[in-house]
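Removed: one protein chain of the complex. Kept in place: all other protein chains.
In order of appearance the chains are A and B, and numbering begins at 1 in each one.
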Amino acid sequence: MSSEPRPSSAAVQAGSGGEAGLLRRYLFSTDHKIIGLQYFFLALAAVTIGMILSLCMRFHLVWPGAHLPFLAGGIMTPEQYLALVTMHGTIMVFFVVTTAPQNGFGNYFLPLQIGATDMAFPRLNMLSFWLTLLAFLVVLSAFFVPGGAPISGWTAYPPLSGMGDITGPGEGIGQSLWLMGILIFCVASLLGSINFISTTIDLRAPGMTLTRLPLTVWAWFVTAILSLLAFAVLFAAGILLALDRLAGTSFFLPAGLVVSGQLETGGGGSPLLWQHLFWFFGHPEVYIAILPGMGVVSHILANFSRKPVFGYRTMAFALCAIGFLGFLLWGHHMFVSGMNPYSSLAFSVLTLTIGVPSAVKTFNWLGTLWGGKLQFQTPMLFALGFISFFVTGGLSGVFLAQPALDSTLHATYYVVAHFHIVMGVAAIFGIFAATYYWFPKMFGRKMNRALGELHFWLTFLGVYSIFLPMHFVGIAGGIRRYADSTGANYLGALQPLHGFMTVAAFLTAAAQLIFFYNLGRSMSKGEPASANPWNATSLEWAIASPPPPDNFAGCFPTVYRAPYEYSLPACPQDFLPQHLPPEHGAPSKQEQGHAS
Amino acid sequence: MRHRACGSAEPAFVLAILLILVVSSTIFIFSARLYPAPRPISRDAVLVDRQYNLTLYATGGAFLLAQLGLAYAALRFRDRGQNARFVRGNVALEILWSSLTLFVFVGLGTLGRRAWADVRFTPPTPGAIHVEGTTYQFAFAFRYPGADGKFGRLDPSFINPPAGNPLGLDPNDPAGADDIVVSELTLPVDRPIELVLRSEDVVHNFFVRELRLQQDAVPGMTIPVHFTADQVGTFEIVCTQLCGLGHHKMHSLLHVVSQSEFDAFLQRAIAQ
Partner (left out) sequence: MPARALAESPGGNSGTGGYSGNDGRGGPESGAPERVYITGMLIALGGIVMFFSAFVSAWVVRRGLPNMDWQPIALPHILWLNTLVLAASSLTLAYSRRCLTRGDEAGRRYWWGITTILGVVFLAGQLLAWRQMFAAGLFLATSPGSSFFYVFTAAHALHVLGGILALVTLAMRPPHRLTQATATRVVALYWHFLGALWLLLFAMLLLGE
């Protein structure tokens, strides 16, 4: 099986089945690699916008009276602040951490890692991307309509979100557009999940048994199942909310509401019903955001420790356990919602239980490092950073999992710190790790190592500087989604912390410019990369960088061994690719070391 | 693959230093109590704080071990030309640390049950003072039943804040004639309270930090919370559930006063 480097003059290959036309090749391609890149760049655009929104928020929290040039009228109003909160959350959750790790890297590398030429349903795949892009544009359009973007948060609780703009600015057309965008996103996700699951089940190369799948594939597979089940529920909930807003139904709206002096007719619905439906989706959603990153971390750790993943089967099982348990915990977002307090205890126990597979994964990552030969290339640094943040964020969750403690911490900045560290940092570090790791494969060039390391140090320090203090704001009673601190008197004392976080946020955001520069420059001027610059074992490294259009240049692989055969005792090389047949001097199964 | 040192410091050292920095700053800020929660003013709040401290020690210990373990592993096993140890796993070790984690986490949860149950499961003590808290965009209104001890009927069609009827007291219900409606909550110290929360429009929340207690106020529902404040003072009430553009301005005050002062307050209010 040849793996010579191809001339890297063309950064991106032609789509399968298409002729030379630019549109067909780069825009309307059914090639999973192009689609993966399209999702990746969509996520990059989304994270840039999302980050700018958050910087506006952080700026406003410290200088609420400042005149901002881009705002009509100059000073940011509370509803504009809340619109930023809503859109920042929506864009980041849906179009960054749900998109890049799964649809971006998963689309590109799942077929490669299992030895397939493409996803099972390439045209459906293309449709999924375009629907996702459409959803993004529809959601963004909420900024530009009368009333502006919605102010109900990414969680859109009715009645605030369910009655049109009598509850507040942005709740009219803005909320409707937001809802429509989310519904389109749901469909796109469902179609994508069908592709991922079917591909993993049916398109594996000969020899690629379930126990030989890289953990990235396991992660994408479990995530796709979560996606299928969770987004279907969000889709249903969103339809009901749309009907409440536009058709006069009352699924979520109680009777006898008086809003802005107006007595509303109809009713009998339950705001808690929305919360249950939303969080039934919302909790698996956060696992959708993190699981691919966990897979990537395992994959990278093995590669750069030159050791197999410690407890491969446990790791695969833990992914499944987290996925399954993740459906049983949604009530921990609702401890103080008015839900039956007995259910709270049940949800609490289950939430604490999911800490077990999560902790097991952390221990196994440490076990992978232990006794290794650690190489601190940039992907490895971000993978290690992921572990640090996952530990911090996971442990802060142990407080929130207990209803008695949540009674104090709910809706404070403590919660914001917790979910930012796990989603806004760990998941993002997973994306960074994946980008640095797979960049040579995708573009046939290497990213600059010095810049990568600098990016890591600054970002690592920067995000801890932003989010560690945030816990203390919450513990002291700083409430989230507050446009400023002019309400309750005790809030003023927390301003120094807000100031520190804002400065840290701006500096950390600036540090990301290093990444963008590195990414852009390396795509065209980076040092050419070989097929397997990391001396890795999985199938994507057995082909040229970048890969040929049909992935394997007609020479389809057969898989002979587990995915992380690094530093095998009987082997002269310190890695054994999955596709190398035993007779090529590589040890057979009997000659290998311990059983798994 | 030989590791190439970057500049003057190997990445392993820089990573270890950063991790130690993170751990130390966290420990420092917690120990120095630079931004502590305000002192608890009820027995249940004290229970909550105890559970919080227990959780802090357990998770803090895990945090220390994990972050420093990561730093140690990075340093000890950085590539200095050694061979990696080929190990697939260790089932016994995995069983051990899984069980330990399960025991600690579920143990924490079990221990914390009491603090939750005391507030949420127990019915009001006989002789508890009944108050009703109503939320609406963007204020709180508290209602006492007055001399007859009965709350008057409420009907949203009567809601008229400018006319002094923010709650919609039904004028045809005599039980409501003596109801006291105020914008700040005054309560006697050391008396059990049942506070029933309601909302007129969207979901709001009632939160007093010192009580370590918050509860959403949901339109269409009446949700009781019970507590006994054991210290006098004035404490802030805030809304924590996003309720619209005035969310950050929605706040009130809880005045915990002596029994005699409370009686005086009620007398004054009835007279008005």
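Brief remarks follow.
The working rule: a residue touches a chain if its C-beta (ideal position, glycine included) is under 8 Å from a C-beta of that chain, and two chains touch if they have at least 3 such contacts.
The model shown is predicted, which means the values in this text are computed figures rather than measured ones.
Note on the chain not shown: across the whole complex it touches A.
Touch with the chain that is not drawn comes from one residue among A:R204, A:H283, A:H333 or A:H418, which is A:R204. Listed residues A:L228, A:L319, A:L400 or A:A434: the one in touch with the omitted chain is A:L228. For the options A:D31, A:E79 or A:D118, the residue in contact with the chain missing from this view is A:D118. Listed residues A:W154, A:W220, A:F251 or A:W534: the one in touch with the omitted chain is A:F251. Chain A meets the missing chain through residues 116-118, 120-122, 190, 193-195, 197-199, 201-210, 228-229, 231-233, 235-237, 239-240, 243, 247-251, 254-255, 266, 268-270, 273, 276-277, 280, 550, 553-560.
The definition used in the following text is that only the chains that are shown with their structure count from here on.
Mean C-alpha positions place chain A and chain B at a centre distance of 29 Å. On the chain A side of its complex with chain B, the touching residues are 77-79, 82, 151-153, 157-160, 167-169, 254-261, 263, 267-272, 305-308, 310-314, 336-338, 341-342, 344-345, 348-349, 352-353, 355-356, 359-360, 362-364, 366-367, 369-376, 381, 384, 387-388, 391-392, 395-396, 398-399, 401-405, 407-408, 410-412, 449-450, 453, 457, 460-461, 464, 468-469, 472-473, 475-477, 479-490, 493-494, 497, 534-535, 566-569, 574, 593-596. On the chain B side of its complex with chain A, the touching residues are 1, 3, 6-7, 10-12, 14-15, 18-19, 21-22, 25-26, 29, 34-38, 47-48, 51-52, 55-56, 58-59, 62-63, 66-67, 69-70, 73-74, 77-79, 82-91, 93-94, 97-98, 101-102, 105-106, 108-109, 112-113, 115-117, 119-121, 136-137, 155-157, 159, 161, 168, 200-203, 205, 207, 209, 212-216, 218-221, 223, 236, 238-251.
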